[in-house]
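A single protein chain has been removed from this complex, and every other one stays in its place.
Right after this comes chain A.
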Amino acid sequence: YHQKICLHCDKVNRKSSHICHNGGIYKRPFKESFEETPMLVAVLTYMGYGILTLFGYLRDFLREWKIEKCHNATEREEQKDFVPLYQDFENFYTRNLYMRIRDSWNRPICSVPGAKFDILERVSYDYNWTFKYTGRIVNDVINMGSYNYLGFAENSGVCADAAAEMTLKYGVGVCSTRREIGNLDKHEELEKLVAKFLGVEASMAFGMGFATNSMNIPALVGKGCLILSDELNHASLVLGARLSGATIRVFKHNNMQSLEKLLKDAIVHGQPRTHRPWKKILILVEGIYSMEGSIVHLPDIIALKKKYKAYLYLDEAHSIGALGPTGRGVVEYFGLDPRDVDIMMGTFTKSFGAAGGYIGGTKELVDYLRTHSHSAVYATSMSPPVVEQIITSMKCIMGEDGTTLGQERVQQLAENTRYFRRKLQEMGFIIYGNDDSPVVPMMLYMPAKIGAFGREMLKRNIGVVVVGFPATPIIESRARFCVSAAHTKEMLDTALNVINEVGDLLQLKYSRHRLVPLLDRPFDETTYEENED
């Protein structure tokens, strides 16, 4: 059993799912579950990986002795005595395991990735080393993989018309950086709008979400500073932290005891050898973690940050627009003050249907970043139609275009999320994460089921994203569904029926907790567990 101790309630909860009720800092029940891997499934998964490793060694041996033709990259003859390039586990894994099921990834899409899309069909005659297109297009595949949370990825409607008009007025390329001649009046308008949307003093927008993290963290911290980052942070945060040159310490995922221990050690002992105090302590967390579907314990972190005088960098890539009663993100979801978070970062790629990232905070912070950020000084600024898409969609969400379309979409997303998660849990799949997060990871575990699930779902006209090692731990491979406001209830029902069918076919219903089907009773505050064993 997995014991979790709440900081704010004194209950030790013995199950692996956890509900917090506290009138103090958590204003609403915070329910998340990470069910443990069943022992038999773990053993069988390791056995499966063992068999594939043995066959991988056999194939490598055949390739080495030229009995079999080698399709992948190897060193040249002259370089055979140098340090080997392709001998590590990652390359072994790619050659022998990833290649066998590679047809579930990089599928070419030939329409807008809205609620439904079209895929080019492809076939492989040499076991996924090369692909050929048959020329057929698979139409109207239900999209359960795109980060299209509010349904703004569309090629018709107000946003698309506004973007088209902007292309006719400004063109598409900007041909300069923000500091030189690439600062359009549209960029200034966007930044004021983003600051208003988030409730902060000022904000700054960048052309690429990944570059926002990796280029701005080095501008904010340097040598002599301490970064405390979550175990499961995104690659852009990890890259930014490493590029900055600060000392990095990692705390367990969403675990406030681990974070508090690290903070105490940092304040008491200071820097490693000289014991001088740290110049700055920066806590890096994300709003929603996309591989787990978990929401950060933001009230706890803000309480810790105030107690130990650290700074907080919140990456709301997946949670902006998707959480909160009016879509303002994880800060509004918990009912907190945006001024408590020092640096609010987010991306426009997910809920706004555009591209790029932003950083919001006090005016001094944003003015400092305008001159010192690598992305602002050297990278080309955002393209005008993209800027217009963001402005129009943000105005729609805020309700400033005079309609209630944005508010309806936010509510539709919340309903879809709860419905989808509830149904999947009732069917008996293991689902990770918080009940309110629109990212739904469903566990598959065994390597053969990763490839089988992707293919079977595509045969039945549903497009899903399956994830394995190295993005997840090696036995915890999963299928990740992203619920969207553009999905109607019929689409979700179709998808759920298909998932049920494929789950029975592949025996994916591992969960040992059976959820009681929801009767029409109000959720009363005294129920702590709705699960039955």
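Throughout what follows, a contact is a pair of C-beta atoms (placed from the backbone, for glycine too) under 8 Å apart; a residue touches a chain by one contact, two chains touch by 3 or more; residues count from 1.
Operating definition for what follows: contacts and distances are computed from a predicted model.
*Asks:* What does the UniProt entry say the missing chain is called, choosing from "Zinc finger protein 511", "G patch domain-containing protein 1 isoform X1", "Serine palmitoyltransferase small subunit B" or "Maleylacetoacetate isomerase"?
*Replies:* In UniProt, the chain excluded from the picture bears the name "Serine palmitoyltransferase small subunit B".
*Asks:* Taking the entire complex into account, which one of A:K423, A:K449 or A:R480 touches the absent chain?
*Replies:* Candidates A:K423, A:K449 or A:R480; residue touching the omitted chain: A:K449.
*Asks:* Which one, A:P29, A:G48 or A:G157, makes contact with the chain that was left out?
*Replies:* A:G48
*Asks:* Pick from A:I101, A:V238 or A:A414: which residue touches the chain that isn't shown?
*Replies:* Candidates A:I101, A:V238 or A:A414; residue touching the omitted chain: A:I101.
*Asks:* For the chain that got dropped from the picture, name the residues of chain A it touches.
*Replies:* Within chain A, the residues that touch the unshown chain are 44, 47-49, 51-52, 55, 58, 97, 100-101, 127, 446-449, 451-452, 505-507.
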